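Would you mind keeping the following structure in view while I ask a few things?
For this depiction, one protein chain was excluded, whereas all remaining protein chains were kept in their positions.
Up next, chain A:
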Amino acid sequence: MKTSSSSLCIVFIFIQTINGLYEDQIGKFDWRQQYIGKVKHAIFDSTGKKIVVGTEENTLALLHAGTGKIEWRHLLGSSAKSTITSLFLLSNGKVASVSNFPTIVRVFDVSSGILQWETAVAKDIQPVLCKWSVSKRDVISIEINPSRSGYDLRLTEYSATSGTENVSPATELPWFTPGTNCQLVFPHLVCLHPQDDAVNIVDVRNSDTHQRIELQYLGITVGAGQLVTLGVTKNFVSLRTTGTFSLYKVTDEGLQRTGAEWPSETVLVSVPTVKDTEARGQYMAALIKREKNYSVRIYDLETDQVLDDVSGDMKLPDQAGEPDLLSTFLMRKPNGELSYRYAISTTDDSFHYGSKKEVYWTREEALTSIVQVEMVDLPVSSIEASIEEEFGSDQPLSGILGHTIRRLSSQFRQLLIVAQQLVAGQISLVHRDAVGSNSKALERDRFGLHKLILILTRPGKLFAMDTLSGRIVWQRLLKNVNTDKVRLYVQRTSIHYPLEPQCTILTKSSTSNQAVLFVFHPITGEPAQFGSEGYVNLSYNVQQALLLPQNEETEYMKPLLLLDESAAPHVFPPTESAINHVVKMSNNLFMFVADTKSCVLRGYSLAKSRADQLSSAAVWQLQLCSSSDSVEEEIVSIVSRHPEEKVFSQGRVLADRSVLYKYLNPNMVVVATAGTNHPHHRGYLNLYLIDVVSGAVVFSTSHRRVQSPYHVVYAENWIVYSYYNEKYRRTELSSLELFEGQTQSNSTAFSSFSAPQPLVDRQAYIYPAHITAMKDTVSEQGMTAKHILLGLTNGWIQEMPRAFLDPRRPVVAAATPEMREEGIMPYLPELPIPAEAIINYNQTISNIKSIYVTPSSLESTALVFVCGLDIFFTHVTPSRTFDVLNDDFEYGFIALVLIGLTLASFITKRLAGKKSLRQAWK
């Protein structure tokens, strides 16, 4: 009976928290975009209508050449190291891909994407060199391994139809030295050592055919210190020095030079796929850099000349980088003319397809390597802006007359705006827009659901996306920066009308170690009036940056505090009011710096800063991690609370009406260190709760025999973290909650220097899936319940109520009335994954990397942006939509009922009056 009552209780709680989606809500406020990653290999199929691509995200995909849409897509292994090293189109309509770490050969059917066969190549030792190629019937691999007498070469052939392996006996390569760059042009292996002045060619089936050809003989003169690089396209090899570029056909006789004069500006060459089979190998395409743009040249190798009428210029989109991959297709038009199509991958990770005339489409694959996401508010609408102007403080006219004129003129302006919008069709008379309507202007809506997502990506490309449709509003490629470390800060939001919003990106210069700031307008993407075109070069290297939580008073800008290598603080923007603001706050300003490798954490105080010179002084230093040589330990994660998080309730009311106060230390951060190779428990995870103002360690805990991935979420007074338990082979979630106790030490202000010691409740749970990302939901005022969003390896995003991870769930007792009153469930070791809690329903998100949550102006609703190989946007309502009417609310019906009731009351009043009159006559 007890179990049934407890399970009844659980069912009851479930019903409370279910956030499933109705069928008609699909796509209403969510969207998903699918990507493939930066393209590393691209091959046109024989019709030119499809492009087979292999990417850095270890994805093999077939793109439709006309639209750029993905026909099919496969993720080949999820290991972070594994990439597609080679991709070949086989003659029978199949595609062969080779991935490394672990080395696996897979053959797929091109049109259907069905796997034909795959074979894992087991390697005891990593070979010095491993190259792949295809012949008419086979997929071929050569490996060069060290042997007793030098190096030997092993040739393996895999049958393209069945994958049957055929290993040839190893042959010796006496001339081979490590560091040699080799290219396999089957059956020849062409090798060049960077210091050597000759090319070695050998037939891999017969090592006696070794030839050594002097570079001089190939027509290349190499100056001192110059490097010759060897490239390959199909059955051609190219040799490039700083000033020259030459192409050779590999034959049994050696290298045969083709295409008499190749300009030294040749960036890339490719052997085009040609529609008619007899012309195969006859043409060559080259991408040549011009002053501003590029041109594509088609060479006829038989006649050895440029086909000028076919060749043409190419103009890539403005914000594209340098091309680093070229694939071309040649076809004969009905009128007999040759025409080409190209597919180009650029350094900004985008992928372009076009013809002589124009670029037909571009895929923004940088969106698969997102570094940081900020969702910014849109500016107020023009009507609201005119109201703001009317009530703005600095008005020249005052008095009754002035106010009247101002009111009249502003209302006239508003009328004009409404009229304009009606003409432009921006005001739709139909209620509620569907997702995907691009016509909506970039204006703030009433509930703050319409925002702009600023996305910073690894190649340094910046995107702004509309939350309603997922449309890219603008994009910008950062120039001359090294984006290994890059952060984005929103310094001024669009609330401070008429001041423009402003964002700043902190990164490093590509040429020196010094920091560079890029300041821009988040809504338009235009660079702001700082430095040269928004780029501000700093003369120091930044080791830590802090965006102050409050804005200064004159320009409403949140100052950015930068700590350089010598721990001297700097302020950006360096205006007087910003510096004064920092100086005013300096007694309460602390910064900390952590070195993830050495695990040294150091805290600084800015207390002695003056307006003419900001200064910092070290106040604390800790050194986590083990110093033992055998154990490798480093910081894996540092998590602080969301800077704008508000805590609505200061404590938890217990069943006996007493209050358990939360330990709400605003200065606490969670530092997680992970060690490997420990002799007894191999991997371990240490978690430290550190007050970064005083340097005090509030709490620390350790888990043994655990492995990555580690994920930490910290909000209010609780921490949830996940790890993989090696001993039991399962993912576990641990939960910590900190309380001050039954009394609150200081309810008005929290001081880290006289902080109480918290009580720590803890509990661990088994999670029956593998987590790749974890994040808590945030609401504007903190009233809404907190949920935890878990990104799983199978592409699901689960929304888990925090109550499930409450460390106070009692183990022993069944549900008692006290617990029920407090809303605590009895302890269950395993957490459930109900299908209703999957917020992305059937929209699988591959390879989830991170989740970002921003509150909207509606207390109930938070905006969620998930990125991985795909990107996904949706709304979550952890406590359900308590502050808005349901989507299916019957406006007509309620109006009808109201009118009916009013009418009925009038009629009955009249009838009652008549009746009383009649009775009076009796």
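Assorted remarks:
Note that in this section a residue touches a chain if its C-beta (ideal position, glycine included) is under 8 Å from a C-beta of that chain, and two chains touch if they have at least 3 such contacts; residues count from 1.
Heads up, the rule we're going with is that contacts and distances are computed from a predicted model.
Its record in UniProt calls the unshown chain "ER membrane protein complex subunit 10", which is the match among "Afadin- and alpha-actinin-binding protein isoform X1", "UTP4 protein", "ER membrane protein complex subunit 10" or "Vacuolar protein sorting-associated protein 51 homolog".
Only one of the listed residues, A:26, A:611 or A:697, touches the absent chain: A:697. Only one residue in the set A:764, A:783, A:833 or A:884 touches the chain that does not appear here, and it is A:764.
From the set A:548, A:755, A:771 or A:863, the residue in touch with the chain omitted from the display is A:755, counting the whole complex. Contact with the omitted chain, checked across A:551, A:605, A:779 or A:877, is made by A:605.
On the side of chain A, touch with the chain left out of the figure occurs at residues 1-3, 5, 587, 602, 605, 607-608, 617-628, 631, 678, 680, 684-687, 694-697, 699-704, 732, 734-735, 745, 753-757, 762-766, 807, 811-812, 814, 817, 827-830.
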